[in-house]
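A single protein chain has been omitted from the complex, and every remaining protein chain is retained in its original position.
After this line comes chain A, so read on.
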Amino acid sequence: MATFKRAPVAGAGSNRSSILSSLKATQMIESKPILPAEIISTILDYLPIPDLISFARTSKRMLEMVYEDSRWVQRLNVMGVWNEREARKRFEGAMRRKREMMKMKHEEEAKKLGIGVNGGAGSGAANAGARKTSTTIFDAGVEEERQRRSVEVVNKPPTIRTSVDGFETLTLTPIAKPPIQRAPMLDPEALLNIFSGVKSIRGSARQEYGKIYAALAPFYFDLARSRSHVDPVIFRVYLDPEQQAQMLAHLTIFARSDWAQGWRMREERLVTMIGVFENAVLREFEQGCEAWDVDGKMRRYAHVLGVLNGGHAGIELFVQKHPLFNDRLGNSMDCINQAATDGIALDPSQQFLEKLAGKIKEQSDVIDRVFPKGEDVLQSLLDKVAEDILMEYVTPLFDEAHDRNITSYLKAVAGLFEQSMRFGLSLKASNNSGEDFPAKVEAMVARVFEPHVDLYLQEELDHFKRLAEHEVDDWEKKLSEQEATKESFFMGNFNRVADKKDFLSSFKKVVMMPVNVLPTAMSLPFGAPAPKPTIAPVANRMSLQVPSPLPSPLPSRPQTPGLGSSLPTEAPTDELAAKAALMASKLEGIRSLFSIEVALDLTHAAKASIERAALFVRLGGQTGEEAREQCEAIFVVLLSILGSRHVRTGFDKAVDHLGKYNPREVSEHQQGVAPLVTFLELVNVGDLISQMIDVFYEQQLAATKLADRNDFLDPAVKAKKKFEQMLDERVAAGLNKGIDVLMDEVEYVCGTLQKPTDFNPLPCAPGKPMDFDIGPTAAAKQIVAIVESHTKMLNGSTDKNTLDVFNQEVGLRLFTALCKHLKRQRVSTDGAIALISDMNIYFVYIRTLRNSDLLEYFKALRELSQIYLIEAKHAKELAEVIADGARFGGVFRAEEVYEFAERRADWYTVKRDVERAMYGIGCVAM
């Protein structure tokens, strides 16, 4: 547009001299009184069919325009009877033939005309157009004729004709086509199926539409004109309500293709007519309903309604007036009233839902009998059931439970949800229910619970947090009461690895037990006679458990072993609890630090909470996601309480004990350094707890897809990592201290147990048998025993790298301690045998650590100890050995070996020779 405007301005600018020149240049365009083809085409759309046909008769061009296929396809499309795919298939077949024909035609024409392509093309098109008209089946004349005929059949004066009449003479094709051919079309019975005969053919959409028009237009226009509901022809032609409904449905469809002037009025009329008809049918249906005449009136009129417009009105009526909603199936307060104090009984709700399921099953049959295919009546009924019955039942129960007791509230929500879900699953789909019936039912149940989920999840988390904190506090309180009594620890030297494995396997068994929040009766199909709950509330404590025996959530403490035994499902829990108690008794020593039982109780509580909350994950969508997050949150809380509140303090205390240890103050030395043993036991238990958490995570969160194992940003994974890291850090910190303590002990043993005669036996009197004792000395044996018992304790209980570092450090420190110790001894050639034996048992021990670097040090010690074996007369060679650095694998330098050599008992006798030899070797000048 912009360029358009600018052009004349530019022109004006260049020819400023003569203003008029531009005016002269402009041409007056005469507007012809002809509308452009596009507008005509658009107008045509709004013409009533008869006018349209009449219009076609005015000229060939108009005919072409009217007959244009897309115009008719559009109408068919609007009615939903045009199948584009089918049309395309047909069209493609036809195209090939057509192309051949076109080619032939062109050749023919070219031959005929023999001149300019331009003129040839034009006349060719005209020719084609002419031919087309002659080949059409549905053309104006025939259409009109058909209309007339059909109107006549229904004994109605053909009012439409008048408008067409005037043009009748102008028909290009003879109207004299025998109308008898159309006769089958006019059979009222056949008309009922008019739409099923429609074919989608490109190029003949007009004919197809014509057929439909011929069949339905008379009824339609008649209806539009009629004043009252008795008037229309349609009710006279068809007497069966089914047929009437069918026809009315057809007309509704047909009305969509009517957009000529006055369509709104006509459609309104049609709608009111249908409304009147529908009301009448509904009344009949309602009467049927009241009489509960399932196979008679109800069925018949439900089908009529279905044919008419899908039968929504009937379904609504059925659902609204359904007797189901008048029954009182149960009172939700029973759940609270029947349970003992503060408890909640889910049996009444169970019975209630069973009853409801039974009723709905009955109704499902009824619905199948009454309603035609197509409409999911059961679904509508269920929606109402959910809203009016389930919601009414559940909401007050939850509110009441929430007010009374949080624990029972949590159980009620989770339990009822589970029950409802099962209730939903127990429902049988009716014939009309789609594939997604279960999903729909689930969504329905979800809707009922949705308003409660948020509060529930929050409460669940809070409840768990409170419970966990209470547990830990309780334990700490108990501990501080005991604290004063004694601090006796000593481990029973039990088989740690086997015990741990045993404990973990039963832990796994418990964790893996199927989620069973409901009484076992629930798992039976609803129809089956539910076995009477065998367990009746007996004791106060039991009542909490019995109504919904959450098998593991309530860990029966080892102190009360008889409790769970009445419930067979609790057996593994008991087993576990017993093992925990056993474990705890073996770990007497760390009782004051932290308790594996507390850890177990906490995980049990977490398991219960997570299992309950996890039920809601099934809801999917946002609620499901929230439930999932809440599960993770519970896990995180578990870890943070267990980790920072319980385990960490225990470790800190143990490390503190370690720091205070002084071997010289301990009166009685046993096979272990007490605080170190305690600490190492702690590491074991810490590892056990960590493994427990790991199993728990795998089973409860990862296996159930509550948490993604691979998502490192997942809060549960992060919390778990943090927990493990915390544990590792504490272990590392403790080990550092532990090594110090261990070495203190080693040095203490060296100082106290090693006799001066060990390596320097008194020269035996001649002739007197010498006590030729070969083998390690008592001190060496003790040292190895101490170190070994401590390093062994760590095996498998901490991460391998930590262990390696620990072992390496222990080895190195032991080596240093031994060197230091050796330098305090005096060794004779006789004593060398004992020394070598000592070194050999250190070496054997170090070999068990499988650390090759460390082994080098002890190899060097073995080699070193041989210098004491050399007799004084070989002093020269002794010097050589001392100087032989390769012999000691680089561990000792010559100066160091020399220092050791000074510890020979006969050093002062050989010193001169050795020194001479040594410096002699080093200095050529000498």
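The criterion applied here is as follows: contacts are C-beta pairs under 8 Å (C-beta built on N, C-alpha and C of every residue); 3 or more make two chains touch, one makes a residue touch a chain; residues count from 1.
The rule is simple: contacts and distances are computed from a predicted model.
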Open item on the list: Can you match the unshown chain of the complex to its UniProt protein name from these: "F-actin-capping protein subunit alpha", "Ras family-domain-containing protein", "Ribosomal RNA-processing protein 40" or "Mannose-1-phosphate guanyltransferase"?
Closed with: "Ras family-domain-containing protein"
TODO: Out of A:L346, A:I870 or A:V891, point to the residue that touches the absent chain in the complete complex.
DONE: A:I870
Task: Touching residue (missing chain; options A:I367, A:A780 or A:I833) - done: A:I833
Task: Positions on chain A where the hidden chain makes contact - done: 763-764, 766-775, 829-830, 832-833, 836-837, 839-840, 843, 859, 862-863, 865-866, 869-871, 874, 877-878, 880-881
